[in-house]
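All protein chains of the complex are present and in place, except for one that has been dropped.
Our next item is chain A:
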Amino acid sequence: MSLTRRDVLLAASAGFAGAALFSPGSARANDEALDLVKQLTGRTATRSDRLRLIMPAEFPTGYTVPMSLDIESPMTEADHVRQIRVFAPQNPIVEVVSFQLVPQRSLPRVSTRIRLAKPQHVVAVAEMNDGVLLMTTAWVRVATDGCA
């Protein structure tokens, strides 16, 4: 069987669509993350550099992907992070973990290990004491399904 021009075009467009779908840090990924947070919390989040979600861009296994979170906050009674939630939109169960913090007692820095089913943008949301939601995402490509 020889490849026709049509086959080549189809393959090329599929490849292109695939690349667009998985391109890290795209505007679309940002919109999707904001929509997801809106769906899950009923509130609108703002993307913020104060929130850092540190994960490897590529990881061989989806079973134990390292994840660290670090948020700029004075953690005073008047200005602190109340809760941090993490979502994996392409996992069979989207909600991954939530951390509750206490002003003047704990810091908004935490590390753990999570399962990822497939390459995706992991979403972290920090809920501040005034109810503001700050959001960031990290693109992670895993080679194996950690949820199977």
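The criterion applied here is as follows: contacts are C-beta pairs under 8 Å (C-beta built on N, C-alpha and C of every residue); 3 or more make two chains touch, one makes a residue touch a chain; residues count from 1.
Rule of thumb we're sticking to: contacts and distances are computed from a predicted model.
Trainee: Which protein name, taken from UniProt, belongs to the chain you can't see among "Lipid II isoglutaminyl synthase (glutamine-hydrolyzing) subunit GatD", "Oxidoreductase", "Sulfur-oxidizing protein SoxZ" or "Large ribosomal subunit protein bL32"?
Mentor: Options "Lipid II isoglutaminyl synthase (glutamine-hydrolyzing) subunit GatD", "Oxidoreductase", "Sulfur-oxidizing protein SoxZ" or "Large ribosomal subunit protein bL32" narrow down to "Sulfur-oxidizing protein SoxZ" for the missing chain.
Trainee: Quick one: which of A:Thr44, A:Ser111 or A:Thr144 touches the chain that's been left out?
Mentor: For the chain that is not drawn, the touching residue is A:Ser111.
Trainee: For review purposes, identify every residue of chain A that touches the missing chain, sorted by number.
Mentor: Counting over the whole complex, chain A touches the hidden chain at residues 63-65, 88, 91-93, 95-102, 104-107, 109-116, 146-148.
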